[in-house]
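The structure is given below, and queries will be raised subsequently.
Removed from the display is one protein chain of the complex; every other protein chain stays in position.
== chain A ==
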Amino acid sequence: MLGIIRQKLGAGSSSATMLGQLQRIRPAASALRSFSSSAKEMTVRDALNSALDEEMSADPKVFLMGEEVGEYQGAYKITKGLLDKYGPERVLDTPITEAGFTGIGVGAAYYGLKPVVEFMTFNFSMQAIDHIINSAAKSNYMSAGQINVPIVFRGPNGAAAGVGAQHSQCYAAWFAAVPGLKVLAPYSSEDARGLLKAAIRDPDPVVFLENELLYGESFPVSAEVFDSSFCLPIGKAKIEREGKDITITAFSKMVGYALQAAEILAKEGINAEVINLRSIRPLDRATINTSVRKTNRLITVEEGFPQHGVGAEICASVVEESFGYLDAPVERVAGADVPMPYAANLERLAVPQIEDIVRAAKRACYRSVPLAASA
């Protein structure tokens, strides 16, 4: 029976509906899709699955733990096929007890194993956050290097579609505030593969923030991405689009929105540089500041709550390091300062849209109509 299900799911399928999961609004197509037919493509889901597969194959200490990761093939099918391949000793279905199984994962990491703990969404990580912060992040420091914690906490983060307030929060800012943690947020399939492999190999605790709406997205990938030794550096952002008029920083799904906003801005003569952060902690301040020193204007984009968010940290960094280069105040585009509503129209108002990024960019370029009385 499992075999039939596996075949139905297929390989490389970008279909978003699996085994009757909730319908979701299809995200706008990625700007990178329009390539020649000879480019190889890979979905984010396959990128993550293959990364897990290869790392488990290469290192017997790597094991997976989480709700539905085994027999269900993963709540979002990220761990599909891994139970069959590696067996129930290395792919463990847990009860719905985040505090307990996260603590067990951290304890296993203390002993020297390399757990990959899945949270069905990061909203549930709050049940286990004491273990992530106090048991994992701080241990290497408190023990002066005796106890390191080579663990990865992964799962979907941020807003999905229509899932309401308790299932839509973005935790990037909270986790990235903590010294001792590393926080990664992939966007494309190349990001997903390279960063997850890097995270699993890393000797420190890594919080790996995926995005449910990106799982089904296909991205073109170069040949080297398929290699089992492919790895991306932690702490380095990627310049997705070079520009000279304004810098737009973003991570995860918002990178796609920023790239589309850049296309629209280009038509109006504003040449935007889009930075895919990839790593929230360590934050690639060097790349961001170098870019701002070139463009002199900055917008930060994120889905999470605005107060004390990732954008606030980026703005502070730029003000500290590159104040003299700024020609306009830094603009922040973030989720609305409200719990996520359910109604589709309100939900749309609660999350940044492409037009929000465009409008903010124009403001930073002094190209929008001022709100005050007209001249």
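Everything below uses one rule, namely that a residue touches a chain if its C-beta (ideal position, glycine included) is under 8 Å from a C-beta of that chain, and two chains touch if they have at least 3 such contacts; residues count from 1.
Definition applied: contacts and distances are computed from a predicted model.
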item	value
Protein name as given in UniProt for the chain not displayed, "BBSome complex assembly protein BBS10", "Kynurenine--oxoglutarate transaminase 3", "Pyruvate dehydrogenase E1 component subunit alpha" or "Small ribosomal subunit protein mS31"	"Pyruvate dehydrogenase E1 component subunit alpha"
Candidates A:Thr102, A:Ser218, A:Asn296 or A:Ser322 - the one touching the absent chain	A:Thr102
Residue among A:Asp130, A:Glu242 or A:Glu268 touching the omitted chain	A:Asp130
Missing-partner contacts on chain A, residue numbers	63, 89, 92, 94-95, 97, 99-113, 130-131, 134-135, 139-148, 179-180, 182, 202-204, 233-235, 282, 285, 320
